[in-house]
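Please find one structure pasted underneath; my questions will follow.
Omission of a single protein chain aside, the complex is shown with its protein chains in their original locations.
Order of writing sets the chain letters: A and B. Residues in each chain are counted from 1.
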């Protein structure tokens, strides 16, 4: 009796705690009786990360799409599932959701994840999920071959590309003028970049050159450092399924890092080690302390943007110059190019577990229609869309984005979209501070090759 | 006399140093939210309310604080009630293998609060239908915190004298009545400590709430805090510092409340 009573009290206490907890719960999906409910997920959230994209979905895509479906006699409601976290965390969450047969119907992923998601069975070729409409989508004709490649894995299209970007050398024209360098600077070799750095240094610029290095910057070191330089030295991280080991191009890249960070005073090695080093490099550029900086177009749109940037520069248009990234010497870049760049881009795809794949694809295609992209990119949110028809129109007033779209994208290269890439990327990042920290420039490539062999499953998969 | 004075000086110097050590890091939180363009530098603020206006207009900021409250209080209630009962029983009756069990659970709890447990916990939540629900999250967080809570409270109960319980028993009180009316009042400061410890733990937890709650309307402040970065991962200090302050206030208020009401501190029972 006593025992029962005590159990009862515990149960009541526990239940009241749970009841309190349950207050925050709402009921699940109420879509019944012909109504179709779709969800769309992005790593974007109102009031936070990528807020403009989230607002566009909520205020334009959803009402317009529901309206269009209603006109066709379908009752479709769309719900946006926002997120606003680190890419790795977003990726983890998506993977766990997709593995368990959950997740939104339409999801955004980074282009670089396509291979590993496909291999895991988390995403499937669009035609398999949505039917032949996916192949005959009108937008494909507007998307350049290279950008389509972002969404392609093993010859099949797994997603629609959401956009792309490109990397250039930014420079501070005011500092250049003081150092006696031209405002229309365009180096044609690495040596010319180093020479400019020397001149900036002697004119008193605290950080003449900023090329991301080290593991603290994460993927920014790989994408805005090692890989564009590697392309400039004529190398690629993976060629025909074989990973590049301690070959000459990598040695050249690490040699350049050593010239910048190994005591020459051309770069600030401490900045590369700080957890918030990249933020700081942006801040310092905005304050006129950095001469040359290798970054993507995000830097122009989101960092030094006078209105919405995190390190705004009121005189961005006058002060910030940009130039293509040169090959080590003219004609020595990949494919024999004089100039190089690297690009990435997001993808938008379907959840293979979607209950309404046809409608989900319609929603997916709708978000990348010319109208939707024009709407999304107005009011200062211009970015390079995947569609040439849209780009022609929206990039007109944006000199840098036009420059990247016209001059840089034809030269650019992409990362290999395979599952082990993130680990290879970390190994590349680790090689860079080793050089700056004094490890002989030929030891670091050998160390990298050893690590690489461990990552990609043995020496057989590595070419040196 | 001089020795006394020297002792006083030494005492106050030491206290001043310790106070400085614990206070100086807090200064940024007192200045940045009220500064127009905050950086990492602690400056005298220009007392702007603009940053707070941004947070007030934020679609999820205030709601996320409510969610944090639900999660923190729900977990704290469960942890305190369950650990008090369990610790009392374990303290007064020697169940076989009691201490070994307690140590084993304590060690296992360290695994479960780490990153590696995210997949099992996620799939467990899916199987039990607890995904996207505050209840599920509360149960999971309670499970992780219970062993340490039991361990701490048992330590308390072990040092409280048993004579009151014996007298209560002589007067015919049931074990549960004894716990409520005799034991709980004695160890109440300890329970308060556990409650605040639990609240602080839940309040700062980011990864599990993010993974288990898809609906942004249900996500706690810890998750929303992480969304206040730009697409390139740069910290927006204007909103981060301000939201950081607002995010800290409830947990401080809860501490003050518990501290005032229950004499929040380890008390160690009645002096003998």
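Quick note on the criterion: contacts are C-beta pairs under 8 Å (C-beta built on N, C-alpha and C of every residue); 3 or more make two chains touch, one makes a residue touch a chain.
Convention: contacts and distances are computed from a predicted model.
From the set "Monoamine oxidase", "Multicomponent Na+:H+ antiporter subunit C", "Sugar ABC transporter permease" or "Peptidase", the protein name that UniProt assigns to the chain left out of the figure is "Sugar ABC transporter permease".
Across B:51, B:64, B:83 or B:214, the residue that sits in touch with the chain not pictured is B:83.
The chain not shown here is touched by just one of A:67, A:119 or A:138, and that residue is A:119.
For the chain missing from the display, the contacting residue among B:61, B:126, B:140 or B:191 is B:140, taking the whole complex into account.
Residues 2-3, 6-7, 10-11, 14, 88-89, 91-92, 95, 99, 113, 115-117, 119-122, 214-216, 270, 273-276, 280, 419-420, 422-423, 426, 433, 437 are the ones on chain A that touch the missing chain.
Chain B residues in contact with the hidden partner, per the touch definition given at the top, are 11, 14-15, 18-19, 21-29, 32, 39-42, 78, 82-83, 85-86, 88-95, 98-100, 102-103, 105-121, 124, 139-140, 142-144, 146-148, 150-152, 154-155, 158-159, 162-163, 165-166, 168-169, 175, 178-179, 182-183, 189, 193, 196-197, 199-200, 203-204, 206-207, 221-222, 225-226, 235, 237, 240-241, 244-245, 247-248, 251-252, 255, 265-269, 271-272.
Following the convention adopted for this analysis, only the chains that are shown with their structure count from here on.
Chain centres here are Cα means. That of chain A falls 37 Å from that of chain B. Residues 2, 5-6, 9-10, 13-14, 16-18, 20-26, 45-50, 81-86, 89, 92-93, 96-97, 100, 102, 276, 278-279, 282-283, 298, 302-303, 310-311 of chain A are the ones touching chain B in the complex. Of all residues in chain B, those touching chain A in their complex are 39, 57-61, 66-67, 70-71, 73-74, 77-78, 81-82, 85, 118-119, 122-123, 126, 131, 133-135, 138-139, 174-176, 207, 210-211, 214-218, 223-224, 226-236.
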